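All protein chains of the complex are present and in place, except for one that has been dropped.
Then we have chain A:
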Amino acid sequence: MDDQQRRDSAWHALDVVIDPELDEPITDLGFVRSLEVSADGAVSVHLRLPTSFCAPNFAYLMASDAKDVLTALEWTGSVTVELDDHHDSDIINTGLAADAGYRGTFRHEALDDLSELRETFLRKAHTAAMERCLTAILRCDREFDVSELGAVRLDALPADDITESLLRRRRSIGLSTEADDLVMVDHRGVGYAPDAVPMALRRARSTRISIDGNAHFCRGLLRTRYGDDAVGPRTAGDTPSDTGTFVPLSALTMPA
């Protein structure tokens, strides 16, 4: 494996590290500031975020996920992940270097580990994906009775990116993806009675708007903070955009 292959391999690994609140990969968001690999398999990554005051638990979660996915690659030796320009950079970087875990890093301030936080946002990501699919149905057929959305099954969805991202999100929270599964279900897979459907869709819509808006906000702030360099050093022309529609995830796999 040459340097370029190692570099590509590391970038590819980082594609599965998701900003949980934005529901997008850190590589697309421009959060990876630099990535260096050496012939002996040492990897050094610098991450950066849209503000110094991004939530420390999210910052820690992304940085430690990045370290985990890189360490899991067969060819990597020492892996160093550092978070730049954050108000808790020193604490987080020290904790990461020592593999102290979230609670070990933040001590008394951290009441729980991060698994619950991660789960909350995976569920939100599923809710938003579900709303996109159902709203697409309404867009195509303005006469469609909203309360009948609760009876739509997965095999009725078109084979497109929106559906694909729903399926990935279902898998990420442990829901099945059989053809005759209902689309509109909660995180346990439970569907909705027809009269509960409009309200459930409304709630899902506000979740989707939150997530989409956060992504806009953070991309814009990152660009403001770091200027033209904010797209990250991946490849020329591979520029994440903060305009247009909301990009479907290329992955929603969370490291174990």
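Convention: a contact is a pair of C-beta atoms (placed from the backbone, for glycine too) under 8 Å apart; a residue touches a chain by one contact, two chains touch by 3 or more; residues count from 1.
One rule holds in what follows: contacts and distances are computed from a predicted model.
S.K.: Between "Thiamine pyrophosphate-dependent enzyme", "Amidohydrolase", "SCO-like protein" or "Protocatechuate 3,4-dioxygenase subunit alpha", choose the name on the UniProt record of the chain that's been left out.
M.R.: "Amidohydrolase"
S.K.: From the list A:Leu73, A:Ala100, A:Leu167 or A:Leu221, pick the residue that touches the absent chain.
M.R.: A:Leu221
S.K.: Considering the whole complex, which of A:Met1, A:Ala55, A:Ala156 or A:Ala196 touches the chain not shown?
M.R.: Here the residue in touch with the unshown chain is A:Ala55.
S.K.: Of the residues listed, A:Ser64, A:Asn93 or A:Thr207, which one is in contact with the missing chain?
M.R.: Candidates A:Ser64, A:Asn93 or A:Thr207; residue touching the omitted chain: A:Thr207.
S.K.: Extract the touching residues of chain A with respect to the undisplayed chain.
M.R.: The missing chain touches chain A at positions 21, 50-57, 87, 106, 108-112, 114, 117, 120, 131, 135-139, 142, 146, 198-199, 201-203, 205-210, 212-214, 216-217, 220-221, 223-225.
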